[in-house]
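Yeah, one chain of the complex is gone here, protein chain that is, but the others are all in their spots.
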Amino acid sequence: MANSQASALEPVNVDTVAIRIREKNIKTSFIARYAEPLALLGALAVLALIFSLLNPRFATIGNLQNILNQASLPLIIGVGATFVILIGSIDLSVEGVMGASGLAFVLMSANSRGGTDFGVWAFVVAIALGLVLGLISGVIYTKVKVPSFIVTLGMWYVGLGIATILFGTDTVPSLTNSELTTWGAQITQALPNVFWLAAAIVIAGALILRFTRFGRVALSIGNNEDIARANGLKVSNNKILVFVFAGGLSAIAGVIATMQLGMASATVGAGNLFLTIPAVVIGGTSLGGGKGGVFGTAIGVILLTTLNNGLILSGVSPNFQSAVSGAILVLAIVATAWSQRDRLRISK
Amino acid sequence: MTKNNEQAVLRLSNIDKSFGANHALKNISIQINKGEVIGLIGENGAGKSTLLKILTGIYQPDSGTIEVNGRQSKFRGPRDAAGAGIGVVHQEQSLFTNLTVAENIAMSGAGGAEVKARFGIYNWRKINKSAAETLSIIGSQLDPRTVVGDLSFVDRQMVEIARAIRVDTSKGGSPLVILDEPTSVLERGETAILEREIRKLKDFGSVIFVSHRLDEIMRNCDRIIVMRSGEVVADRATETVTEDELFKLMVGHEAHAKVKSHHDIAKNSQPAVEIRGLGRKGKFSNVSFSVHPGRLTAIVGSTGSGREELSRAIFGAEKFDEGRILIGGREVKSWQIAKAVKSGIGYVPAERKVEGMVGGFSAAENLTLTHPGKAALGPFVNPLARSKVAQGWFDTLDVRPNDIGQDLGRFSGGNQQKVVMAKWLNSPELNVLVLDHPLRGLDPGAAQTVNEQIKLACDNGAAVILLSDTLEEALEMGDEILVMRDGVVSASFDLATDNPSTLDLLERMV
Partner (left out) sequence: MNLIETWTSSIEVIPSNKLAVIRRRIAKGWQAVGPLVMFLGMFAVVGGLTPTFIGNGGLTIVAASAAPILLVAIGQALVLNIGSIDLSNASITLLGAILLAMTLGPLGGAAPIVVVLMVSLFGAVNGLIVAFAQVPSFALTLGTFGILQSAALVVSGATTVYVTQNADVVSPLYQGGIAGLPMTFIIGVIVAVVSWAFLRFTRAGQGMTAIGKNESGAIFSGIRTRLLKVLAYALSGFMAGLAGITIIAQAGSASPTGLGSDLLLPGIAAAIVGGTSISGGVTNPINVVFGALTVALVPIATAAIGIDAQAQNLVYGVVIIVIVALTLARSKNEIVK
């Protein structure tokens, strides 16, 4: 490890912080730490109240199941996105991976184009594809040092491309196994199957973050990568693993989405990215990394899904949906940042 | 005096290290015994840093041997060094602020920073318990479940020390803790806490204490090793040397005679800056003083005195709730940095790299950033004129290396500080210069040059407000001294008439 690249000049790039003088901004109380999630839950409750007043159909069991159904995919993707954002990166490839794995899944299941039904292996291969795409993203990001924004942007197109190529020019392959297509929405113990899956993944994600080395190292990287490296933590490996993890989750989401759609589509994931990322941010995970968690994201997802659902039921034109989500996002971040305003605070 | 070999914790013999043409370490031989606190001093470039990097396994020596607890060792990397019982507390913080004290402590010790976890799963109860044990060894009362981000600086230092002592002592040795400039950001009250720690560490290990503050070295160390130009030029017991001798050994020549440049208040002149009843809730209150052109007011105080917040408020970097600031007799409202700069106030911050300069910009760009003078024409920048201005300053201040186009971040601390000062001195209308610990981290040679610049600023008519690192500095440089304690001015001295000693000042600080 002897490094002989020495120079006459002082090296730069140290994370020094004038800690003592800025201590005043550090919230120390126990209550403050839980203030954010509680505020979110409060906002959710208020929203639910408003919508049920606006349209009696909102507050029905059927609608609740509907909301949870709609929230399931973003919840699954959100877990992966949370981990990626926690290490300070971003994963834009979500929709591409969804498309690619969805296509792979259909082609390996009983479908209208014929071919073999590989049963369980269809799931395995589809998810493996997601893991591999994540691996490629992670490796290029860490070894070739291309910013995650660009790598995952490229992989988004790559994923779409793979899906398109697999789709080919034949007739649209649709799933012929009705068990698959109806599984998601089926109600088990009062809630849709797909939601149980999403909930399990969310809980698993939270546990991984809290109790495993993988999660803890990810948190430390997000806080200060320099120190992590200096301490001998295996930063690159961890980062790659995070992307693999996210890729796998995107693949699961892609498979589920395809099952729900009933047929193959390269764009089966459309719209998920711009729902998930705001949800992660609203849920309290900082885009700079090192702060936040899976449960926050989950609340964010449910908040936004409820919002969209409520708006539709209230008769608001779909054209306004992105405006409302956008406005909520803006309000949420301004509200969070307002109290911390300081002439010396740096926010990028 | 022969040393008992059995007691030796560490022995370096004939260590040699070169980087290309640079012979950084020449035949270094040192021995450290158990229970000793060794002071390691030397100017920047003397080789301290290389030596420490060899001790912590970052570099490997070209020749020579390292013996730890009597056994020859080879450190292939930091893990080996930690495995041999050598721990280090860095100058910069190396803790994760989003994790708890316990988790940070758990990430240390032999085997690197991997927390011991079966199958990669953390047992929080064990981790917390283990951390609590380590903390009690060093006498700290911290709750291991506190998030590091919520701790004060000196508490974080304790956590760093806790981490450093968790080196592997299973092989029957005792830990060697290296403290690298631990006090450079601590105030007097806080250094007392640290010094208590060092005495505790002596009970079960040894310490290498690296610092530029000769008084601290003398106070805390049993033995002092002086390095110069890659060699050990002295290895003496503390009671056999004086500070002046140490300075001479370090620098190779006598300290320059201290010359106080003293300016009387010109008759009927107006103060350059007048502070009236300035206050900020929780930090300082009712501070009033004025500084006339050419005079230097030093503000001394320990932790919590409020002097940093005051100086930043004067520059507009932090707000104040009450009181007024008058520049040249006129009150300025809505005080903020841009306004302060326009009114002719300059500020040399303590955090040089983060606040004092723009790393990545060349020295010339940094120098002309605030007051470009001839380098700019209205809103436009003239790169040629800029080079000229910058070169002029480089020559005047003897900045090295003499390359105005070089990224300022790559210069050494002392040279960076020269450029930072030039940035403010470049304005012909500099009325007030506020300096916050300007000598922090500078070796005595560079510090002297910066002090000369401060005196020059006074000679050129600026009013200077100085937050000094040491009381001696305040006494040497100041025309007036303000003592702050717990947010209020507890005493003020005019050095033309009063003659306070450091003790007088200390009494009013604590």
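First chain written, first letter: the chains are A and B, and each begins at residue 1.
Convention: contacts are C-beta pairs under 8 Å (C-beta built on N, C-alpha and C of every residue); 3 or more make two chains touch, one makes a residue touch a chain.
This structure is a prediction, so every number in the text was calculated from the model and none was measured.
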Tell me which residue among B:I32, B:I58 or B:V241 touches the hidden chain in the full complex. B:I58
Could you tell which one of B:G64, B:G359 or B:G392 touches the chain left off the display? B:G359
Decide which residue listed in B:E36, B:E103, B:E216 or B:D443 touches the omitted chain of the complex. B:D443
Applying the definition given at the start, please give the residues of subunit A touching the unseen chain. 3-15, 88-89, 96, 140-141, 144-151, 153-162, 164-165, 167-169, 225-227, 229-230, 274, 277-278, 281, 286-289, 317, 319-330, 333-334, 336-338, 340-348
Tell me which stretches of subunit B touch the chain missing from the display. 19-22, 24, 42-50, 52-53, 58, 78, 88, 90-92, 94, 180-181, 184, 210, 212, 317, 337-338, 340-342, 347, 349, 351, 354-361, 365, 369-370, 372, 376, 379-383, 401, 412-413, 423, 441, 443
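Assume only the chains that are shown with their structure count from here on.
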Expressed in whole Å, how far the mean CA point of subunit A lies from that of subunit B is 43
Which part of subunit B faces subunit A closely enough to touch in the complex? 19-20, 22, 57-60, 76-79, 92-99, 103, 107-108, 112-115, 117, 120-122, 124, 149-150, 152-153, 156, 185, 282, 308-309, 312, 317-319, 336-337, 350-351, 353-355, 359-360, 401, 406-407, 409-413, 416
Using the touch rule from the top, collect the residues of subunit A that touch subunit B in their complex. 1-4, 6-21, 23-24, 26-28, 210-214, 216, 219-220, 222-224, 227-228, 230-233, 290-291, 343-344
